[in-house]
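This report refers to the structure that appears directly beneath it.
A protein chain is absent from this complex, but the other protein chains hold their places.
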């Protein structure tokens, strides 16, 4: 029951699944000898939760199972899919989610349709891990959150952990799942989120089950990743002001656990959705649309949607601050909702 | 003032813009000698609106300005962008929208960010034309409607015509626009929609201005492409039953003309959004989210969202029928909304 | 003076080639008669390349075709019934009628259907081949040869003498070689010396695009040099040549010798699909290639060898026609239509996820 970082839980989970099933393997740029640019494929944890730097994943499982892939996203994803239909369970890493657009065709029109186009005879047990999100000074192409594209597609599960426990449980579910999973990891949370890792080597979190991160009765916040952290900060402030907030982390972005979200809003009557991706056609709109559908008669005020602007992601720190929804943004929206304007 | 097909208006508009500005050129697979697989780059119209088969666009403007591009979507889009920053105004055709995922990186992370990353010094006057949508027996990869991906991005204008007039006016706007435009054309409408073409060689439709396709007072329908046609069919039936429907075609999908849509729903109190793309994170959700935000206090019942399932697009005709929202689907939703359930 | 063994082998090549031709011509006709929907991609003219390659496949080898590889599938063992079920969009179709009639494969025979994106499945073949390498490595048959610093190994491994790996078969056209996917696949395979055979059917055209509009080199096989693999251009209409050259490449691949790019010069007699008039080509060109009909080339060789046997041929032809007739009768009279809503149950292996999409659909139309 060691306390560890979120990224360490990710490494540990891959490690334990690779121990368990020799068909599980990892491929990606710099994933092998280097252990990944974020060190996600480097070292498993030791007793105290810190990385055991005596042995890399590459050394433990060998260069074929921890493949230093070429600088070629189509080869990585398309190759992983090929290995999957030949019996393997690849975990492909895309170094930054920003570059996933290079392999869009393979993900959407090969992985996502594999079961469908074989009338269910074949499946595609592929996990794509990729770091997303900003607040790390990454600029245009190291900060993007493009998950909505994959939620607006067919045959793909999309999930993201915001706690250590979920990192382990969701990733294990993804690896053991026979369907393709896009597993997005918020870079900012990698080392800032810490927690106890589950000890059960079969610990899994089900697909499509939200986590009620905090219970409350006045207003519902829906968020994941770094925005969940900010939502929690806003929650603490509101709590002091006597506002009781229910905070929901959907965990799986497709399929959504609408029951949990809608039930919460039916109870609170108010909802703020917070996302750091572009404002149009994204997560915030999706949640707002579904909530107005399911909780219409219980809504006390319009659902507030908070997102990033429809501009590219700026680098300059002051701009980045202005770009991302802040705790103040959330507070303002929550107050608007509470005042039933 | 000839009556012509929607696709003929598209050809004519390109033709007239190419006559007007020698920096305008066309590139795409089979666009040259063959005139395009849908013949969009083949012949301009004659007096009666039918194609004048005596001269192809290729012959009129030469093989360099009507380029038979290689089977390489990155070369087509990336190449078009390069020509744009070297002073041209490319019209790139992606043969089917299904294949646009191959060039996703160039569209989103090169065209969309060109102005931004040069602090406004440069721009990217690129038009991407591509046929989308189903109901033509095309199966998985000849029927997709992936426009929401590009609406959930930065720096891209997305538009689609549903009338002959709009085909001419919107496409001219796109070609003359200094920013990248994704211009999607519904295959089913190419030859089934007919109308009078505008005679003004400078006729343009503004970006971000919806068209009220039909005025009404009881309920608002929002749709484009083939779903607009179905919405109009449903409207005619409802009209007979005494229900007055306002039908809105947004025409530009990014940016949306929310004023027109929200004002309409404020008036009618009810809204059905119809789209043939996947149900999650798509157009229907976007409209529903924005309408609940803007027209909350006027809504008489939840906004109905009608879309295609989150599965790949099936081929079999009976399946295709089941897959797409039908007139009956729309009627059912409208009745639900009218009954204020 | 005919060598019966040889002769027997030859007819084992001839039978699937003729079956492909007869099946193909029959489907063209059926389509033109409006007896099935969609369109039809004829591969008439390209049978030798397909069959000459396809006959080298073993169970477990993946075949990743593009949209014009009926012959490879026939050689692999696909039945006329399966093919008919496919083009007629019947429940018995390999894809359950979910896909377009002309984008097909057969999961039962390890044939991956193309999705429609040209060249995408070329990458998939390399991935499967990587899996075969891992298979051999997990069985202890692969020795990695590190450089002296212990850093570099890519492509530098030795397969245990006598061991044979599975082999991936990738088919694509000349046009497809302009795609980045082609490059990323061959590059990956070249780096790791993967057991894959790349067969390019150079039929001079990619829809209406001429070879020179997609390929800047004299030969498509010139591209192989970029991947450190052998590249060879052969007469794709001579099944004996195809069979021999591909056979060598397959053997080398299985034994750890790495991938090969084989360019087969061939020609499609008809339009890109049945709705294409193919008026971008000259009549002379078509006529010239029809003279090089793979069936005639076969016959000429056999006659030269004194092995052409009208009786055998007639018998084979009759058998094939019987299979085709039966298949058509079956598909038109006995096969079953798919359930209009069945596509809702096959997007995922995880059944609860299919329920998610079904519920949403039922809410809409139920």
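Letters A, B and C mark the chains as written, and numbering starts fresh at 1 in each.
The working rule: a residue touches a chain if its C-beta (ideal position, glycine included) is under 8 Å from a C-beta of that chain, and two chains touch if they have at least 3 such contacts.
Because the structure is a prediction, the values reported are computed rather than measured.
Enquirer: Just name the one of B:7, B:80 or B:274 that touches the chain not displayed here.
Expert: B:80
Enquirer: Among C:280, C:308, C:343 or C:361, which one is in touch with the chain left out?
Expert: Spelled out, the listed residue whose C-beta touches the missing chain is C:280.
Enquirer: Thinking of the whole complex, not just what is shown, which of B:9, B:72, B:234 or B:305 touches the missing chain?
Expert: With B:9, B:72, B:234 or B:305 as choices, the missing chain is touched by B:72.
Enquirer: With the missing chain put back, one of B:39, B:56 or B:106 would touch it. Which one?
Expert: With B:39, B:56 or B:106 as choices, the missing chain is touched by B:106.
Enquirer: Decide which residue listed in C:68, C:223 or C:268 touches the omitted chain of the complex.
Expert: C:223
Enquirer: Even though one chain is hidden, which residues of chain A still touch it in the full complex?
Expert: Missing-chain contacts on chain A: residues 29-30, 33-34, 37, 68-75, 98-99, 101-102, 137-142, 279, 306-307, 309-312, 314-319, 321-323, 325-326, 328-329, 332-333.
Enquirer: Going by the touch rule given at the top, which residues of chain B touch the chain that is not shown?
Expert: Against the missing chain, chain B presents residues 22, 25, 33, 62-65, 68, 70, 72, 74-75, 78-88, 105-106, 109-110, 113, 115-123, 154-155, 157, 177-179, 207-208, 255.
Enquirer: Mind listing the chain C residues that contact the chain we can't see here?
Expert: Residues of chain C in contact with the hidden chain: 149, 151-152, 154-156, 178-184, 187, 190-191, 210, 212-218, 222-223, 225-229, 280, 282.
In this text, only the chains that are shown with their structure count from here on.
Enquirer: Indicate the whole-number Å distance between the mean C-alpha point of chain A and the mean C-alpha point of chain C.
Expert: 39
Enquirer: Hunt down the residues of chain B that sit against at least two other chains at once, touch-wise.
Expert: 98-99, 101-102, 140-141, 310-312
Enquirer: So which bits of chain C are touching at least two other chains?
Expert: 98-99, 103, 115-117, 180, 343, 347, 356
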